[in-house]
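The other protein chains are all here in position, but one chain of the complex has been omitted.
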Amino acid sequence: MSQDEGRYWLDRPENVAKLYRGLWIVGVLLVLADLVVHRHAEAGFDGGFGFYGVYGFVACVALVLAAKLLRRAVMRPEDYYDR
Amino acid sequence: MIAELPAGLILVAAGLALPLLPRAARSPVAAAAPLLAFAQLLWIGPGYVLEKDAFGFTLQLVRTDRLSLAFGYIFTIAAFLNAIYAWRVREGIEPPAALVYAGTALAAVFAGDFLTLFIYWELSAVASALIVWAGGSARAYGAGMRYMAVQLGSGMLLAAGAALRYAEAGSLAFEHVGLGSPGGALLFLAFGIKCAFPLLHNWLQDAYPEASATGTVVLSAFTTKLSIYALARGFAGTEMLIWIGAAMTAFPIFYAVIENDLRRVLAYSLNNQLGFMVVGIGLGTDMGLNGAVAHAFAHILYKALLFMSMGAVLLRAGTVKGTELGGLYKSMPLTAGLCMVGAASISAFPLFSAFVSKSMVLVSAAEQGYTFIWLVLVFASAGVFHHSGIKVPFFAFFAHDSGIRCKEAPAHMLVAMALTALLCVGIGVFPGALYAILPMPVDYVPYTASHVLAQLQLLVFSGLAFSWLKRRGIYPPEMRSVNLDADWFYRRLGLRMARALAALLQRLFDAGREASRQLGEAGAALLERLHGSEGVLARTWSTGGMALWAAILLAAYLLLYYADKVDRGFIFLLILPFLIGALGLWADSRRRDDD
Partner (left out) sequence: MSAEQLPALVVVAPLVAAPVALLARRALPAWMVATAACGFSFVAALALAVQVTSGGAVSYALGSWPPPWGIEYRVDVLSAFVLVLVSGVATVVAPFAWASASAELERERLYLFYALYCLCVAGLLGMTATGDAFNLFVFMEIASLSSYVLIALGRDRRALLSAYQYLVLGTIGATFYVIGIGLLYLMTGTLNMADMAARLSDISSTRPVLAALAFITVGVSLKLALFPLHLWLPNAYTYAPSAVTAFLAATGTKVSVYVLLRFYFGVFGTRIVLEELPMSQILLALSVVAIVTASLVALWQADLKRLLAYSSIAQIGYITLGISMASREGLTAAVVHLFNHGITKGALFLLVGGVALRAGHAGFDRLQGLARTMPLTSLGIVIAGLSLIGTPGTAGFVSKWYLVLGAIEAGRWWLAAFIVATSLIAVAYIWRFVEAAYLAPLGGATPRAGEAPAAMLVPAWILVAASVWFGFDTSYSVQGAARAAALLLQ
């Protein structure tokens, strides 16, 4: 594994951080595009500024937090059904 | 001539013939048969009917229209891609079972009546259970048994529903059914089980990940989409489906987030994608139905691609558990890239297939005023990107380096994945081709600036949420675990109850056995005493004894004949000599026996 170290661009944490920051920039640009592009609302309220971005972000955070709670309820050892 | 054969028969015949062929010829035949079947479908086109009289009914073995043909096309394409992917699998039950499974599913789609549908429904269930079993492990065996039980149960309900339907409507024709009658309700349940409705779904996540690397790909294509077709045919516009479908899109993604087995993650997302189709069918509008069919078409391809990539990982790395994988992009860059095409497709990135299909369902839901449903669907769209689009490729190919170094996927798998990826992108770039085969005329333009922008916003911020949670350490780590789901009721609770019942029965049985053993032995002894070789009925009688019977019978007859002519003296006079004679003979024989 050591010989791979540094050979791959993604192995360096600073590159991953660059990607992460780049993604935020893309996100912000996409939200700003709402000001330029005429939004055709499907359900009425989704024409609002940045609706999809906010909804997507909130939804996913909520999803993960809920899943963590779910895990407390349903997680069992891997051989649960084999016992 | 081929055109006149029932659709699907080519695949079934090829599947049955496969084990008889030389090994080298098997894979080419398995790949050629779906192409031939595809050509047959193109040849016969819509409006073709093949009828046959059997069991006192006129059965419609084949009935083609635009709805069934759309499913027919994608089934044959999927069978072809599967054959390429499984090119190296030449032994065992899996290759023939895969072809028979595809063929019977295809035939079921073209069934014009419930009896024909039932027959192929059950046959495809059996063939697919064989594929699960071909997984080979003890877990695959157990999962296959549960799978078979559920699938055959669905078949029973279908048969019962069809019978009730026949009593209600006087016809077995498979047309629109609706929920208005008991027969309709049973059929709905039968289709619902196969479609993995919430709480009826667990056979899917249970069985699919236990099949082999190639087997899971085959399984993912047909069973559930057959039921989507059946729902579209029989229950279009049934409002309950909208709510069921919405629940289907939402709840599996929670499980997908915490599931460790990446093929099981994909099984949950399969369930979630079916939800979109079910909502489209429930809406029942032209656009909703078109969306359901288009999404089924696109879904079969990208889901196959995702399962193929995970199959390749399983083949090379030996596992698909998130806890044990990571960094595989270094060893399998091509597989990683193709997997990401599948991920982009299922996530509905613009220029990828789901972008042009799923949106029809959402638009239709919004148009019909189902705002809450629409919100759920958007949430599920974000969620599916989250787990299928990011989680699966991330944990397999990126994340922390697991240290696994292996070979790139074999060439035939790469070819199959590349072809599938090409179709996914092709549909995304040229949606007109897909729209042309949909059942209803299409009046929908997917590529508007508004739609593209909205979708990109949604996806990018979903991705950001994942990255943010991951970097903050909030994201739940992959853990080796089993997550309880609805199958707990029959795998655990049911098992416990069955054990308790068995213990009770055992006690009752033990008590009863002693009694019945004594009774049975006494009965058997009596039977043998009478009929055994030394028994009274079997032993050789003395001549006098035999003659005695003749006299007794004669006396009995005479008595009976004269019973109403009461002249006892006459009877007595007639019978007496025989009685005396017979007794004499009997006494004589006893004396001779004693000598």
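Every chain is named by a letter (A and B) in the order it is written, and numbering of its residues begins at 1.
The rule is simple: a residue touches a chain if its C-beta (ideal position, glycine included) is under 8 Å from a C-beta of that chain, and two chains touch if they have at least 3 such contacts.
Not measured: the values here are computed from a predicted model.
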{"item": "Contacts of the hidden chain among displayed chains", "value": "B"}
{"item": "Absent-chain contact - pick from B:49, B:199, B:474 or B:546", "value": "B:546"}
{"item": "Omitted-chain contact residue, chosen from B:24, B:445, B:515 or B:560", "value": "B:560"}
{"item": "Hidden partner interface residues of chain B, rising order", "value": "527-528, 530-533, 535, 537-538, 540-541, 543, 545-547, 549-550, 553-554, 557-558, 560-562, 565, 570, 574"}
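Simple rule for what comes next: only the chains that are shown with their structure count from here on.
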{"item": "Computed distance of Cα centres, chain B from chain A, in Å", "value": "34"}
{"item": "Chain A - residues contacting chain B, complex", "value": "1, 4, 8, 10-11, 20, 23-24, 26-27, 30-31, 33-34, 37-40, 42-44, 46, 50-61, 63-68, 70-71, 73-82"}
{"item": "Residues of chain B touching chain A in the complex", "value": "139, 253-255, 257-258, 329-330, 362-363, 366-367, 371, 374-375, 378-379, 382-383, 386, 398, 401, 403, 448-451, 453-469, 471, 474-476, 479-485, 491-492"}
